[in-house]
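Contents: one structure, followed by commentary.
Here the complex is missing one protein chain, while the rest keep their positions.
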Amino acid sequence: MQKLNWGMIGGGEGSQIGPAHRLGAGLDGAFDFVAGALDHRPEAGITYGQRMGLADRAYGSWQDMLAGETARPDRVDLVTVATPNATHFEITKAFLENGFNVLCEKPMTMTVEEGEEIVKLARSTGKICAVNYGYTGYSLVRHMRAMVARGDIGKVRLVKAEFAHGHHADAADADNPRVRWRYDPAQVGVSAQFADCGIHAMHMASFVCGQEVTRLSADTVSCIDVRVLEDDAMVNFRMDGGTVGRLWTSSIALGRQHGLTLQVFGETGGLRWAQEQPNQLYHMPLNGRLQVIERGEGNLSPEADRTSRVTVGHAEGMPLAFANIYSDLAEAIRAQKEGSPMDPAANLYPRAEDGLRSMAAVYAVAASGQQDGAWLDARPPMFR
Amino acid sequence: MQKLNWGMIGGGEGSQIGPAHRLGAGLDGAFDFVAGALDHRPEAGITYGQRMGLADRAYGSWQDMLAGETARPDRVDLVTVATPNATHFEITKAFLENGFNVLCEKPMTMTVEEGEEIVKLARSTGKICAVNYGYTGYSLVRHMRAMVARGDIGKVRLVKAEFAHGHHADAADADNPRVRWRYDPAQVGVSAQFADCGIHAMHMASFVCGQEVTRLSADTVSCIDVRVLEDDAMVNFRMDGGTVGRLWTSSIALGRQHGLTLQVFGETGGLRWAQEQPNQLYHMPLNGRLQVIERGEGNLSPEADRTSRVTVGHAEGMPLAFANIYSDLAEAIRAQKEGSPMDPAANLYPRAEDGLRSMAAVYAVAASGQQDGAWLDARPPMFR
Amino acid sequence: MQKLNWGMIGGGEGSQIGPAHRLGAGLDGAFDFVAGALDHRPEAGITYGQRMGLADRAYGSWQDMLAGETARPDRVDLVTVATPNATHFEITKAFLENGFNVLCEKPMTMTVEEGEEIVKLARSTGKICAVNYGYTGYSLVRHMRAMVARGDIGKVRLVKAEFAHGHHADAADADNPRVRWRYDPAQVGVSAQFADCGIHAMHMASFVCGQEVTRLSADTVSCIDVRVLEDDAMVNFRMDGGTVGRLWTSSIALGRQHGLTLQVFGETGGLRWAQEQPNQLYHMPLNGRLQVIERGEGNLSPEADRTSRVTVGHAEGMPLAFANIYSDLAEAIRAQKEGSPMDPAANLYPRAEDGLRSMAAVYAVAASGQQDGAWLDARPPMFR
Partner (left out) sequence: MQKLNWGMIGGGEGSQIGPAHRLGAGLDGAFDFVAGALDHRPEAGITYGQRMGLADRAYGSWQDMLAGETARPDRVDLVTVATPNATHFEITKAFLENGFNVLCEKPMTMTVEEGEEIVKLARSTGKICAVNYGYTGYSLVRHMRAMVARGDIGKVRLVKAEFAHGHHADAADADNPRVRWRYDPAQVGVSAQFADCGIHAMHMASFVCGQEVTRLSADTVSCIDVRVLEDDAMVNFRMDGGTVGRLWTSSIALGRQHGLTLQVFGETGGLRWAQEQPNQLYHMPLNGRLQVIERGEGNLSPEADRTSRVTVGHAEGMPLAFANIYSDLAEAIRAQKEGSPMDPAANLYPRAEDGLRSMAAVYAVAASGQQDGAWLDARPPMFR
């Protein structure tokens, strides 16, 4: 297949997310990195872009890039938005409006209203608007979803999700700029740890169960006094297929490095997966014995097989999960260009609707936390 | 030391708990099993007791045993009550009133009022009234408590407890008498899974943190429709030292065999322990690396050293944890007899106050669950 | 059943092995501890024995005990020999000759010739002569044996055994009397680490496979220079059923606490077990998935069910494995007394033949280690 043209906004020199996207997009050779506005400082962005080989497609601002790319016949097939959170909405909107496909870093927007606007725009333009809940790219997470969908564990009764780490446990970090901003409402909005990490776990629960969160109740706390926003939250929720959810997220859980785990309990089986050891999935059939499903086993499911790259016993990690999102998008763009249906096993990338639902859930968690755990509607108005 | 005389009520032929108590009491050779009313059917109890070597101290009822033992100069030093739950209060009360030391299986009573009565009685008689929250007997659980008490992890911010198994996940068990009674309010009262399992985790959280639960909010669900009482619950709570608590209990969590775990997160460190692998304790010092503390290492703490019996690398299991409760009681009885202080490292057996607090928590969980997770006082009236 | 009378030689105050035996023998209530010569210093032994409640059956020497017990109508049904290694032969021989049943600590003798003498004596007297390879008492080790015997993994191709710890890795312990004697030929004979630990792993391999070791080749090294005897050894061997064996033992393997593990690979499946987590057994069926067998699952095998005491998910540890050897012996003595067959599922205690074979293997390892790994016959002459 001919390579697709790919561009990025943000992800400049020294950023973490920039290299991660370049690695993910480049891994399968489906995308060529050809354009970018990599820094909010025009000169820095152009210089760095040129060093990356972008030549005259190294732009000084996203506005310049929008103008420049729109004018080209070989305009980028996909643009990734990896700028500070508060700018995601504006940039994503502008590119969608001009007919570009977008992959936006999470959060897609800062408010539910903005989220609804993006969803409407994506629908009206017919363009791809993906949101980077990248952990759902793991091969065995997709296999969990496939197992649930095909009934391997029966109706799902309960899902237990965690995203709990200990990297913000040091009270002395109150003054550490690398940590402090994450708990500053002016910069991150109404929620800190849930919006940063917990939402990944909630999205994954929703993704795996094939259900949407409808109501929730949250207990949010700030274990370090100076923090206005929560560094630990417990969220109970319900989903539209009748599944009960329980989600714990924390940034003060010393001893945990990352702590993204998912357990799904159905009528005829249970599943357990952990992001830190992503190549094993534990399956307990009712009245059976715990079994270990290995990534790379043959014939797991089309969704798993498609996203498994190396032979069994050779670990795959986060960068390959990330790459699977890009692989989905390459397939989606191919189908878009050819006007043909896309491989259903690839049609799994998170999209604007997920970004919107996530934003509604974040607001609901924050509000419930302030109302002693009142049960609130977690859905965006347009989906009620 | 001279052996102590020990008797048991309940635990007759075919029971699980009877052998467990005999094993625990006998393990260190501190107690001689000399008396018992082992069955509610008088003849069966006497016959079985005689086969156990109890001779003329094999009684046909607890009333007979109370009368018989009260009359003897060599009356039992400790009587264990292992009868059906609804009878614990009556028997425990009667023996305390007659000056016996009692170890009562949990739950100590069926109501908070009864619990308060037992506490007052234990205090007024000066007799030992222990309640069998036996998991706190594990050597490394005691070490966790010691570490917290001596400040190894700083002020405790958050405790995360779980007791989640999957042994009641089969809907076909609706008619299985071995399972059904556990969800029958007539037999177990206001709560099923929390009262059966969750309370162990809550007591352990309290034990390790050295704090009492003050308020709680619960989300209780019955994943199997025919059940009136919950088979899954999430409980958020607060403790009197300012620690936040989160507790999950389930009996439908397929893939978990027992699932009693405790994580404690403090200002300067985190701890993690799991009942299924009880000989390792994971310790994360702030800004350090995860370390494995092994049961049987020398000089851990007086509490751990006293309860560690075999050399490092040789697993100790549940029966030895159980035995540690009896070992505490042997020391308490020795001190009682000699009028001397008891070894503080042994003064850790759960007592009537714990039984009472647990009953109050059970009622609060049930009530909160029915009130959409309202935050309720979890303390018994006499401790408010 | 009426309790059996049990006595012990050695295991005096401060010893590790004494309490372990008392705990093991006492656990099921099958044995009463009634007699002992607990110390080589007569007064100390009598005093300690009296404190243990042995009254006039607290003897000052094993010779006194032999005389005293021989004269009694209620003589001990079983005597445990837990004295220093060099005395095992003499004491075991004397008690067997006088018609006692014996459980001897390993090693049963110091030479192969002595071992043959004991075997002949056990056979001619018809008395029980057990040797304490106690790790074979674990419920799941017995289940491994049962699985192999009933063909669950097909013909066994290869067995991989390890017993590697790091507790003698400190060169500074050269002068530590608690460590030094273990590497002193005058005290332990021709082998240190293999005779102390490795032989347990070899016996377990033999026990599980139901085969005897025929030939072996050893690479023995002393990682700490001052040691005359080996602190690390690799032994390759062959068994009489055609199975290949590989065994590693070490005392300098820093990071391992105990390290007794067994892996068995057959034509249609593999098994893996580790002493430090003894309640799980991993089973890989050919072309299947790794499964976890839990101790306490119902209906595993008669051998496993008989030796499983507490419910699934509640760990059992080393003391209960030890107790299973005593439980076997109680059943063997019962059958002996009643002249009836013993339960085949209990007929698994290690016996004089195992003690003899082990001694032959120890000598073969030492000799092969000195001959550049020459393959030597590992069988005692009487079994060739």
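Every chain is named by a letter (A, B and C) in the order it is written, and numbering of its residues begins at 1.
The definition used in the following text is that contacts are C-beta pairs under 8 Å (C-beta built on N, C-alpha and C of every residue); 3 or more make two chains touch, one makes a residue touch a chain.
A quick note: this is a predicted structure, and the numbers were derived from the prediction, not measured.
Enquirer: One chain isn't shown here. Among A:279, A:301, A:327 or A:368, which residue touches it?
Expert: Per the contact definition at the top, the residue touching the missing chain is A:279.
Enquirer: Sort through A:3, A:41 or A:123 and give me the one touching the missing partner chain.
Expert: From the options A:3, A:41 or A:123, the contact with the absent chain belongs to A:3.
Enquirer: Of A:14, A:73, A:126 or A:313, which one is in contact with the hidden chain?
Expert: If we include the chain that is not displayed, A:313 is the one touching it.
Enquirer: Pick from C:99, C:185, C:255 or C:381: which residue touches the chain that isn't shown?
Expert: Checking each option in C:99, C:185, C:255 or C:381, the one touching the absent chain turns out to be C:255.
Enquirer: If you put the missing chain back, which residues of chain B would it touch?
Expert: 289-294, 297
Enquirer: Touching the missing chain, which residues of chain C?
Expert: 153, 157-158, 160, 166, 169-171, 217, 219, 221, 223, 232, 234, 236, 244, 246, 248, 250, 252-256, 263, 265-267, 269-272, 282-287, 290, 372-375
Enquirer: Of the residues in chain A, which ones touch the absent chain?
Expert: Those residues of chain A that touch the unshown chain are 3, 16, 19-20, 22-23, 26-29, 33, 52-53, 165, 257-259, 275-279, 294, 309-320.
One rule holds in what follows: only the chains that are shown with their structure count from here on.
Enquirer: When the centre of a chain is set as the mean of its C-alpha atoms, what distance in Å lies between chain A and chain C?
Expert: Comparing mean C-alpha positions, chain C is 56 Å from chain A.
Enquirer: Cα centroid separation between chain A and chain B, in whole Å?
Expert: 43
Enquirer: On chain A, where are the residues touching two or more other chains?
Expert: Touching at least two other chains: 290.
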